[in-house]
Each structure stands twice: as C-alpha cells, then as structure tokens.
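If you scroll down you'll find the structure; I have some questions about it.
One chain of protein is taken out of this complex; the other chains stay put.
Coming up: chain A.
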Amino acid sequence: MSALEIRNVCKDFGSERVLKDVSLAIESGEFLILVGPSGCGKSTLMNAIAGLEPVTDGEILIAGEAVTWKTPAERDIAMVFQSYALYPSMTVRQNISFGLEMRKVPRAEREAAVERVADLLQISHLLDRKPAQLSGGQRQRVAMGRALAREPKIYLFDEPLSNLDAKLRVDMRTEIKKLHQRLGTTIVYVTHDQIEAMTLADSIAVMRDGRILQLGTPDEVYNDPVDIFVAGFMGSPSMNFIAATLEGGAGDYRLRIATPGEEDLVLPWPVSRETPDLAQRVGKQVVLGLRPEHFSEEDERLGKHDRDTPVSVSISVVEPTGADILLRLPLGTGEVTARVGPKCRVTAGERLALRVDMGRAVLFDSGTERRLA
C-alpha cells in the first residue's frame, strides 16, 4: 500500500488546465521531489495533495484511503511553506503546539512534543521568542518543528529553502536529509532547484506544463533522461546539445558534427547502445547530448579508456571554478561546456586534445525532442 497515491489528477483554473492527468505513487518513508520550472504546476499539485485546492478530476489517496474531498485538517499532513508562514503573534512554543492544540491534544503531551522537536532541531533556546525576532534560518527550523510536532502521515515542503542565503541553504539541505534518514518520514518536496532535487530525493518527478515528464530515481533522471527538457533541466552546468547527422548502419553508427571553420568531427556510436529507432534516422539530423563531465583531458597517467573517443578542439573560454575547470569550446553550431580537472593547463585560444565518453552520451530526435538512444 502506498503512503500517497495520485490517480489521473487534473486541475483547471478557469479555462486553463494546469494539471494534466498526473499520476504517481510513493511508498512510506520515501522522499519524493517535484521539480520543474516555475509555472509547471508543481505547487498546484502540492496544494492539491494538501487539500488547499480542490482538484477538477482524479483521485488522491493517503495510506490507501481516498481523501480527494476531505479538508486539509482531515488529511493528517503537515506543510512547510516557502515564506515559513509562522503565526506572527505567537511565540515559537505556541507556533509549534498550535496544531496539537487544535487537535485537542492534552497540555502535557503538547509540551513533551515541543521539547522533543526543539531538541531535534536545536531551537530550545528560541522557544519564547516571537517569529519577528528570529533569523531566516531559525524561522525555517521553527516551521519544520511545527510540522514535525504533529507527526503526520505525510510532510509537504513547498520550496522551503529558497528564501535562505546560499550557504545556509546547503546546511539546511543536509539537515533535512539527516532528519529524513533519522525519522523515516514520507516527504513530498517541491523545488525548482535541481541540485536540491538530486541531493535529497529518493525519487524525482520532473514536471513541465502540468505533466510529469519523468518519474524516477535521481540516477535515472540524470543519466537516463526521457527527453531534451529533462536532460537540460537536471545538472549544472547543463547538458550540451549538439546537432549531428547520423551515418552508417547497424553495428557501425557514426555521428558527424559539422563545426564552421573546422574539419567535420565524426564520433562512433557504441554498438552496445544501439536501438532499433536509429535505423530510420540514418542520414538525418539528431541531437547528441553530452554532459560537461563526459569530456576529459588527454592524460597519459590516467591511461586510455577504450570507449573514450579522442577529439582535438580549440578552446574559446577557460573558467576555473577551483574544484575543476570549465572550458567553452565551439562544437557544432554553438558552444559547448566541458569540465576538466583543476590541473589541466590550458589557455583560451589553444587547441586541446580531449576525450569524449560516448558510452554515457544520449541521443535525441531533433523534431520531437524524445530520446532515441
């Protein structure tokens, strides 16, 4: 039995359909992340799960029980909001225990619950303060404490870290992950930050225009994207898309990349990754997807991987980030980004020998943008 199941949910705002036949299910203790650009319907889906927005069509089940037409209070869920939504007139203690009070939990139990979550989140010294006296990170903790105190069936997080500064965001991200590992809670988490999605999730649902494009583990979504949108959305710097022409035949497919002012580059497609779709595309345009880390510098000490294909390219921009170096290089009709080790000695304008790991490259149809291989 799933902790949360959504069946064919649709939602209209006026004449506009913002959720289009969304279905998903997660198990108890699972961490699901809804990710997508703004306006993709992820927050609407979350509000539908919470019961704050009635759905137009479809069913929502929590722990096997249909809750589609139940009020938010009856669904036994807690939510952490982007703006934290703390009650400004109440102290931290009252904020945390308000939900329990509304559910007529006896005072002694309420106090015990407040102590428990305050210990857990290290906010015991803040309990008698008002929200206005707290910093952003502290408010974030209180908002989480308010959710944790009730021990609901499902936790909903609506972009909880987007109002924090970069360093605090990373810290809180780790903290949320630790909490999830310790408490084994079921969490649905909305974000537009793909790094948050990759680091936190057990499973990721990538949404666009009210549809779930792909639902899978972070590894599947990252390495096995279903289309160009998913591939481009996950990962930073994002995947390079290079226009290429498919040549050859079964057992010997090759990709020809024409770069203005350069000799055509021909990359062999690994035999092990051929799909039946390729046969019809021979001689036609396809889109080759290469992540920056699929490039590596030629290095004798590392030895040569058989599947890596050597290419020689001229470098237009060198961007050292400290941990590694990002190179911009003209390839195909545009520029692509390659990530190489920090020791790589190269200056802009030079030619550099790089290797491409074609075993991890992906191929898309240039018209439908769907995955080919």
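FYI, contacts are C-beta pairs under 8 Å (C-beta built on N, C-alpha and C of every residue); 3 or more make two chains touch, one makes a residue touch a chain; residues count from 1.
The rule is simple: contacts and distances are computed from a predicted model.
*Asks:* Choose one: "Sugar ABC transporter permease", "Sigma-B regulation protein RsbU (Phosphoserine phosphatase)", "Glucose-6-phosphate dehydrogenase assembly protein OpcA" or "Extracellular solute-binding protein". The correct choice is the protein name in UniProt for the chain not shown.
*Replies:* "Sugar ABC transporter permease"
*Asks:* Write down which of A:Gln82, A:Thr245, A:Ser314 or A:Ser366 is the residue touching the left-out chain.
*Replies:* Residue touching the chain left out of view: A:Gln82.
*Asks:* Among A:Gly36, A:Gly99, A:Pro218 or A:Gly332, exactly one should touch the missing chain; which is it?
*Replies:* A:Gly99
*Asks:* Over the whole complex, note the residues of chain A touching the chain we left out.
*Replies:* On the chain A side, contact with the omitted chain comes from 50, 52, 71-73, 77-79, 81-83, 85-90, 98-99, 102-103, 146, 150.
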